[in-house]
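The complex is shown incomplete by one protein chain, all other protein chains being positioned as in the whole.
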Amino acid sequence: MSFFGGNSQPQQAINPQNMMMAEQELEMVTDLFNRITESCYSKCIVTKYEQGELNQPEGACIDTCVAKFFQVNSMVGEKMQKIGQS
Amino acid sequence: MSFFGGNSQPQQAINPQNMMMAEQELEMVTDLFNRITESCYSKCIVTKYEQGELNQPEGACIDTCVAKFFQVNSMVGEKMQKIGQS
Amino acid sequence: MSFFGGNSQPQQAINPQNMMMAEQELEMVTDLFNRITESCYSKCIVTKYEQGELNQPEGACIDTCVAKFFQVNSMVGEKMQKIGQS
Amino acid sequence: MDFSRFNQAEQAQIAAMIEHKQMKDFLRLYSNLVQRCFDDCANDFTTKTLTGKEGECVNKCADKFLKHSERVGSRFAELSENMQAPGSQ
Amino acid sequence: MDFSRFNQAEQAQIAAMIEHKQMKDFLRLYSNLVQRCFDDCANDFTTKTLTGKEGECVNKCADKFLKHSERVGSRFAELSENMQAPGSQ
Partner (left out) sequence: MDFSRFNQAEQAQIAAMIEHKQMKDFLRLYSNLVQRCFDDCANDFTTKTLTGKEGECVNKCADKFLKHSERVGSRFAELSENMQAPGSQ
């Protein structure tokens, strides 16, 4: 494109490989978020729905639940890497 | 394209934005249908499978179940719109 | 492309219809595998996790479970075909 | 769903999209049916082949599942139309 | 997520991708909420319209569901940042 000159702003090429990587990264993060939301709902929310607010124990449970999910995620990640290397 | 003339049938442009909207609409309707089918199966079908027909109570339950799911869907939709406006 | 000659290896055309069929076939097989894995986990694995190995009953159960899932899959397939023909 | 606001070329492409989607929906229905009926009916993992009782259960389950989907489909179609009635035009 | 390793043109396309994804994520949240609150609240299939009790339950369920998602979102954002801190730069 720069062949024909006159284009002061050089056009950058989009690498489809990069786009696929970015998409995959995006999807992994969304998937992780969705799974945490789902699992922690089952673990922490009392489904009698007596009030619409999160009560104190529910809130505390969610905080811990998200933290522990991240820990399990890392633990499994490290384990898989070890298996992959051996 | 009409530049070169001779094309009696004018070519219509496809707007990718419109295609994306149509696809999203299609997917929302299918998703709603799938979720209703799933939820109403759990709510209404006796899984002993003594006969292959839907019996009268199952049929009546399905009719009500679909109607109520639509109601919940609208209720939540209105609620979300109010939240979005405030 | 062969217009400009000199291309000794003739370019083969890719039929998008074929690509869609291949993709669908691939997706069906993956989906079947994922569903079997999920169902047989629920049917066969004791989730107390006293050891990381599959014990003998679990292993035997998995073998039978996969075989039976394939049978149900064929049974339903034949049934659907009959319905489709009538 | 009302796609009349789109131009002809767009409607043609939407029609192709719907056709492709119907194939996918059918395959999804099929796999859901298989998994559901397997989960509900196969309970004996000491024999390698389906027992008569299991087979009968799968048969009735498949029939019921299809009739359920059909009935949901009819109600769904009615209610979707009603929903759009005030909005369209 | 850190996309600074990509060039400007790529980043623009990623931004469009993210925007499209956000719309899809919102629709997914919405459908999950509807199904969850229906499953948890609708239990009487002898009346064609939602009973007062069911309606109230759906209302509270929707509120709780949204607050739950928000809270998970905040914790998720904090922990994702911490996770990336050692890796980035």
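The chains carry the letters A, B, C, D and E, assigned in the order they are written, with residues numbered from 1 in each.
Everything below uses one rule, namely that a contact is a pair of C-beta atoms (placed from the backbone, for glycine too) under 8 Å apart; a residue touches a chain by one contact, two chains touch by 3 or more.
Remember, predicted model here, so these are calculated numbers, not experimental data.
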Partners of the unshown chain among those that are drawn: A, C
Hidden partner interface residues of subunit C, rising order: 11-15, 18-19, 22-23, 25-26, 29-30, 33-34, 36-38, 40-41, 44-45, 47, 49-54, 58-59, 62-63, 66-67, 70, 74
Hidden partner chain, residues of subunit A it touches: 20, 24, 28, 31-32, 35, 38-39, 42-44, 60-61, 63-65, 67-69, 71-73, 75-77, 79-80, 83
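Just so it is clear, only the chains that are shown with their structure count from here on.
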Minimum number of chain-to-chain contact steps, subunit D to subunit E: 2
Touching both subunit B and subunit D (chains): none
Neighbouring chains shared between subunit A and subunit B, ordered by label: E
Higher-contact pair (C-beta pairs counted), A-E versus C-D: A-E
Furthest chain, CA centroid comparison against subunit D: A
Distance between chain centroids, defined by C-alpha means - subunit B, subunit E (Å): 19
Multi-partner residues of subunit D (each touching 2 or more other chains): 41, 59, 62
Multi-partner residues of subunit B (each touching 2 or more other chains): 38, 44, 63, 67
Chain contact topology (line, ring, star, complete or other): line
In contact (per the touch rule at the top): chain pairs: A-E, B-D, B-E, C-D
